[in-house]
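My questions all concern the structure below.
Not every chain is included here, but those present sit where they belong.
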Amino acid sequence: MTEQLAVAVLGAGGRMGAEAVKAVEAAEDLKLVAALGRSDSLEALVEAGADVVVDLTTPDSTEQNVRFAVEHGMHAVVGTTGWDQGKRRSLAALLEDNPQIGVLIAPNFALGSVLASAFAAKASRYFESVEIVELHHPDKVDAPSGTAVRTAQLVAAARAEAGLPASPDATTKSLEGARGADVDGVKVHSVRLRGLVAHQEVLLGGPGEQLTIRHDSYDRASFMPGVLLGVRQVASHPGLTYGLDGYLDLND
Amino acid sequence: MTEQLAVAVLGAGGRMGAEAVKAVEAAEDLKLVAALGRSDSLEALVEAGADVVVDLTTPDSTEQNVRFAVEHGMHAVVGTTGWDQGKRRSLAALLEDNPQIGVLIAPNFALGSVLASAFAAKASRYFESVEIVELHHPDKVDAPSGTAVRTAQLVAAARAEAGLPASPDATTKSLEGARGADVDGVKVHSVRLRGLVAHQEVLLGGPGEQLTIRHDSYDRASFMPGVLLGVRQVASHPGLTYGLDGYLDLND
Amino acid sequence: MTEQLAVAVLGAGGRMGAEAVKAVEAAEDLKLVAALGRSDSLEALVEAGADVVVDLTTPDSTEQNVRFAVEHGMHAVVGTTGWDQGKRRSLAALLEDNPQIGVLIAPNFALGSVLASAFAAKASRYFESVEIVELHHPDKVDAPSGTAVRTAQLVAAARAEAGLPASPDATTKSLEGARGADVDGVKVHSVRLRGLVAHQEVLLGGPGEQLTIRHDSYDRASFMPGVLLGVRQVASHPGLTYGLDGYLDLND
């Protein structure tokens, strides 16, 4: 029988953490060795003999959690936000001293969402027009969504690199807001509708054809396949990887 | 054998008119008796013995064309724009003196579009949220489209009559334009994309469910079934009817 | 202050019943006076002074529950299955003796789904082609879904009444199953996909245009607005009404 990977979850009392605990327990090749909450000591990770630590805590504790893991020879998969460039650079330096250890920090663990953004950026070099429509429940306070803004930035960068001009637009007479928000030259439209969760469409158009890449996120469970993929592959990706797409095989 | 209806097309040299000529010729129950251009005399309608006149001309000539038809005992199906309330009132008065004659003036002959707007208005009374996304080719100069504005107005009126509040929206932090244009309290988003023709989605949301009514118009041919339906039914609808929905059986 | 309607829920221990209890409690114009489970006596309904009884029980008990309610002067809103024609006829006879009492039996309380079916049937008279695609989670055992079969039957009946031929189809060379199932001459396609809940698209096509009516059901909460609408209106609809569309104002 294959040996199971020993996995610890930090932030097990939160909603994402609770999902991760369930997902690790349900996976035959993984063994949950610790599920720690806010008041538990990190020493428990060492006692439990964790191979991989999943950090789903809060921005104020994630950095010390991950540094503790690395310093004690454990890989880490991190879904907590707050890892700005300074913190990432400092972590990367620590990893140089621990060259066998891998850390994955992923702002988004939904495989479908990550693939959708990557495909949109690749495809946008081959189409005259591109716009984004994102749709969420009406309790969301920001518009556009963070994911839509990042997708627009990736698309804009890909088009700039390929030397493409802006999408054509002959609009001369418009109601305010009709043509959406402008993110690096890419139009983004935000729909808010009761009943929805989180959805995004990238619309690409050329003469006589349209390509649409749509992602629907129905619930938090959608993050777990990405978390598990990270847990399984982090040991074979030493150093710091930022973004789940670094683990996806998009290139063949 | 059933007798064919004698149909004349005015504006036969234009693009819509040319389509109408083809459509009438292809219909077994109709007989094309005249296809007149800009310089032809209206007297030809009388000589040809037209039962129904299809007017697809220009705003400056449509009124006199239709009045001529009515005064000579012919029904009229009109797709030309420019029929403001004053002109319609004056035509209605003329029709009172010709009580057996019917005239249909339709701003939109696409059956699917007319049905989509009617359904959207009906459904909007039963949903907490409603927004509209319209999508067109990038050479269009106005945003939102006229059809989307009219649909939003119909929806807004139906909701006001049912005593519904505005769709919920917790947005507090927004890029300018992200949340679309506001038409009578209904959000409308305008996408412009090379390759598209004319498309509209009405999105309705309530707890745990969504209803989407989408219309795609791929080419001018989409107007012809509506024109033919008008031609066949105008004789049994004496007086002035404004809007093709007046001829559609939406009420059983 | 307006008097609240006194509502009792039968089957309060089930999943739908529990949702209904929450929905009634949350509604300002309604007052939950009883929430009964399998072992509770129906006499409690009388003691509680219920105006309206919501039956979300099981096929073997629903008939006696509803008859008890009617005989004790209470209106009933019924979501339980199993009401075949014989049982409905017998209930209708009982209601003739209680002419002030209303009963609504609804196979489907999702407003969006009921509206989608009604719209599809209306629209199908005006389009050359119509097909249905339904999409569900992969644990569903039947294909097509019951809702899709009913929608296809409604569409087929509407087209037959309007004298329309079958949708055109030139297929001469086909892999088995590619063209879907045939329900009264209407093609129905069943997609099964992890992550989905319950979704249905009716696709209507004519020359140069398409009309799509799509309903997405994301969770059980989607039934509650329909249940509440039934509770509020049942007293003003004496006799037996079968199908929530009988309460929807689709005709203006």
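We just call them A, B and C in the order they show up, numbering each chain from 1.
By definition in this document, a residue touches a chain if its C-beta (ideal position, glycine included) is under 8 Å from a C-beta of that chain, and two chains touch if they have at least 3 such contacts.
This is a predicted model, so every value here is computed, not measured.
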The full assembly in this file, of which 3 identical chains are displayed, is built from a number of copies equal to 4
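Heads up, the rule we're going with is that only the chains that are shown with their structure count from here on.
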Most central chain by CA mean?
C
For the copies subunit A and subunit C, give the interface type as same if over half of its residue numbers appear on both sides, and as different if under half do.
same
Per the C-alpha centroid definition, the whole-Å distance linking subunit B and subunit C comes out as 33
Length of the line joining the C-alpha centres of subunit A and subunit B, rounded to whole Å
46
I'd like to verify one number: the distance from the centre of subunit A to the centre of subunit C, where each centre is the average of its C-alpha atoms, in whole angstrom.
39
For subunit B, residues contacting two or more additional chains:
127, 204, 206-210
Tell me, which parts of subunit B touch subunit A in their complex?
127-131, 133, 135, 138-144, 167-183, 187-196, 203-210
Complex contact set, residues of subunit A against subunit C:
195-197, 216, 218, 222
Within their complex, state which residues of subunit B touch subunit C.
110-113, 115-116, 119, 122-123, 125-127, 204, 206-225, 229, 248-252
